[in-house]
Structures are given as structure tokens and as C-alpha cells.
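What follows is a single structure, and I will ask about it in a moment.
Removed: one protein chain of the complex. Kept in place: all other protein chains.
Moving on, here comes subunit A:
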């Protein structure tokens, strides 16, 4: 209980600091939505040139894009801050976090309350609603369950990727932009039907790392389309389990990383 109150105090202090620079806050709020708007726009622009990409129509592809957008916006809102870890490790700010009697990860997340990313979550789910209406989905109880779970599973999976890429900083402080290849790269990868990628690249990202289960497999299960790549129909329903597995891996790596951390000293 006392712990919760401490977190609430941290969040409250951040909120007050955010709202004291109102103009900056508004610009950041709208720029953040803009980023997701442009992601969706990119898909629309590509479909201007053709009516099928990788064997999928615009509504079908947009369903995948929107599950990713909603999931990514949610993940970025909740744990996106963690990618500042390399800054904290380099500057030694992490020491201050570790000496407090609270969890390191929640503190880091509350060090910069991302209210500016909130509108983007709303937009992400808005696009998902539009994409669902554009497709003719044969609603069964299983599919209703899947569509409620899929964006959250996507968010959990992508959050795990955020934490994993950030943990890299414990071992390699100068990892710079490397993590973006998997966080933002993962978002871009899952924004299109994975049939477009070459076999080796797809094998690595989609199956070895599990990105196929973020939006591609759930979308197929919702649409009732057989997978041209040969996975069975229930693969879409495996998404929450893959997300949980990713979260476990991320938690283990994070803990190992925290134990491995050596302060830069000052």
C-alpha cells in the first residue's frame, strides 16, 4: 500500500511537470499522434499503386497494421520510456533508482510519464475499429475473444521487446540505435503481411523472434483465412501465449541485467 502511494506520488509529480509547459505538451501530444497517422498513411500510399500486397487486400492488410498500431501505441505508452535506460546507465542516474526501496523498472517508467503518448493509443484503437468494419468478419465467440485479447497480447509482446532491447545497455552501453531495429523494426515488420518478406528474414523475425504472432496470425484467424505459409488455423489463438513467453524471457533478462549492472561511478 505504501509502495503504491510512492508510485502515485512519482506519477503525480511528473504529471504536474508535464502540465506546466502546456504549449510543449500540446505539440508533443499531436506529434505523437502524427507518427501513427503517418504509419497508417504509408500503408494507404503503397496500396495506391496496387490492390494486393503479398496476396492481401487493403482491408486485410489494414487489419494487421491496426492491431500492430494499437498494440505498439499501448506498449510505447506503458514501457516505451525504458529505452532511455542507456542514458541512465551512462550517466550513472540508475544508481539513484537502485538505492530506493522500490522496483527499478516501475521507477524508470515513471521517471517520464508519457501522457503525450495517450492520444496515440486512442488513434491506434480507432484505426482498429475502422479496419474491423472494413472486413467482413464472421463473428464467433472465439473471434470476439481473440479481438479483445489480440491488441493486448501485441502490446505485451512489444513491451517485452522494448525491455529486452533496453536491457542490452547493461552489457553494452554504447549500443546506440541497435534496439530500434527490434522495437521500431518490429513494429514496421508486423505492419505488413509477413508473406512479403524473403524466407530467411521472415524465418528470423517472424518465427525465431515470434513477431508473426503480433498481428499476422491473429488477423488470419479473425478473417478465417488459411495461412499461405502453412501454419494451422489455431496459430492466431496462440498469440497470448507467445506474448506471455516473451514477457517471461524479458523479465529474466531484465533481472539478470540489473544484477550485472556496475555503476559508472562519479
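The rule we apply is simple: contacts are C-beta pairs under 8 Å (C-beta built on N, C-alpha and C of every residue); 3 or more make two chains touch, one makes a residue touch a chain; residues count from 1.
Just so it is clear, contacts and distances are computed from a predicted model.
The listed options are "ABC transporter permease", "DNA-binding protein", "ArsA family ATPase" or "Fatty acid desaturase", and the UniProt record of the chain not shown names that protein "ABC transporter permease". Screening A:19, A:38 or A:241 against the full complex identifies A:38 as the residue touching the chain left out.
Among A:13, A:46, A:145 or A:233, the one in contact with the hidden chain is A:46.
Subunit A residues in contact with the hidden partner, per the touch definition given at the top, are 21, 23-24, 27-28, 31, 34-35, 38, 41-42, 45-46, 48-54, 172, 174-178, 180-181, 185, 188-189, 192, 195-198, 201.
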